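A single protein chain has been omitted; all remaining protein chains appear in their positions.
Moving on to chain A:
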Amino acid sequence: MNLLLQDPFSVLKEYPEKLTFTLENPLRTECLEFSTCGNYLALGCSNGDVVIYDMDTLRPITVLGSESGAHVRSVQSLSWSPDGRYIITGSRDWCVKLWDLNKPERPYRETLFEGPIWNCKWLDAENLRCVATVSEEDHVFMIDFNHETPIIHQIRIEEDIESNKGHVLTCCVNPNFPDVIITGTSKGWLSLLKIDNHQMDNNAFTFSSLYSTKIVNSNIKDIIISQNGDRLAVNSSDRTIRQYAVQMSEDLKFVTVDLEHRYQDVINKLQWNCIFFSNGSAEYLVASTHGSSTRELYLWETGSGTLVRVLEGAEEELMDINWNFYNMCIASNGFESGYVYIWSIVIPPKWSALAPDFEEIEENIEYQEKEDEFDQVGELEQQHELIQAEEVPIDLTTKERYDVRGNDLLRQDFVIPMDYQRILLMHSKK
């Protein structure tokens, strides 16, 4: 239905409320992420396959590495490039692979580490750079996929080597300053690191520490940052999510990180599996809980720190979360079955909007004719009015730049090409 004809209050809802679909992925889903515009959903599976679902038809359209080079152990982390053309995947088989969706049959580039990969994130998608954290390693790795054999840089800070901060478990990239990464370690250290690239030599990097503090006495499991880079949330194994306000000056000389809220499950004292921010300045935070007794996602307002919504409907413990802001869907995978649950906004059709003169009423009421309602107007006058109404120019061709939620409509996902060979193969097997 046309957006203009819909109830503005339901269209503008800021978070999804209802479970609308369940993708029964036969391969157990371990992690998931929507493409930037929400047209596709990539699922990393426990057998190492990465399946991409089309969100219009809710059917799988491609499996990465069908010809060669698929992962052989479960996929731990995956990430789309902002233009939707590339995907990086990190797996328990020690590999980080870069996939070009124009040729999804085999990995575009790949690199091997000496341990299982925790997570991988894009650092600079245009130059095919990403960062990855590896099990039992004290440093974050930067991978430069721009070369035929990708170059791995260890982001090693001299002063960190003396102070034993534990293994790096997670990292994320600051969207405002794409050369600043935020890391969390097994001993509870939160660090902001800066990557400097010397323009003269493309492969020489120096790394410096901007900020480092011990925030907790246990593992930092996950760090997320809001789209505008002002908010940070840290999920640690002490059953608490800590939310911080981050302020950074332009020249990165001053960095302040202030604790805003802590989120805890006061009753069951459960651990949190995964956390995710809403778009823009991150007005909402959504989290999944550990343990088989809970099957919901919790949604807090970050300003006040109050729980505003519990997303129900799943039948099992939920793991990874991803929230797409173009189609306003939250997807989460179940722990037992590996199915993917998708919550979205259901907008009740308001058909009376098609004829603005009509009004929907609950009961019959006797119609009261208005004083001038059926008065005869001079024909000439009426004609004149009609002409005037027609003269207002209506622009039908220009596309709107932003949708109601401020998403950029000019941005478009890469369209995954149709795999005709596969259709041929399917026919041959019949």
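In the analysis below, contacts are C-beta pairs under 8 Å (C-beta built on N, C-alpha and C of every residue); 3 or more make two chains touch, one makes a residue touch a chain; residues count from 1.
We take it that contacts and distances are computed from a predicted model.
Enquirer: When one chain of this assembly is omitted, its UniProt record names it as which of these: "CST complex subunit STN1", "non-specific serine/threonine protein kinase", "PHD-type domain-containing protein" or "peptide chain release factor N(5)-glutamine methyltransferase"?
Expert: The UniProt record for the chain left out of view names it "PHD-type domain-containing protein".
Enquirer: For the chain left off this view, which of A:Asp56, A:Glu114 or A:Glu158 is in contact with it?
Expert: A:Glu114
Enquirer: Hey, which of A:Asp7, A:Glu67, A:Asp196 or A:Glu336 is the one touching the hidden chain?
Expert: Residue touching the absent chain, from the options given: A:Glu67.
Enquirer: Name, in rising order, the residues on chain A that touch the hidden chain in the full complex.
Expert: With respect to the unshown chain, the touching residues of chain A are 67-70, 72-73, 92-94, 114-116, 135-136, 421, 424-425, 428.
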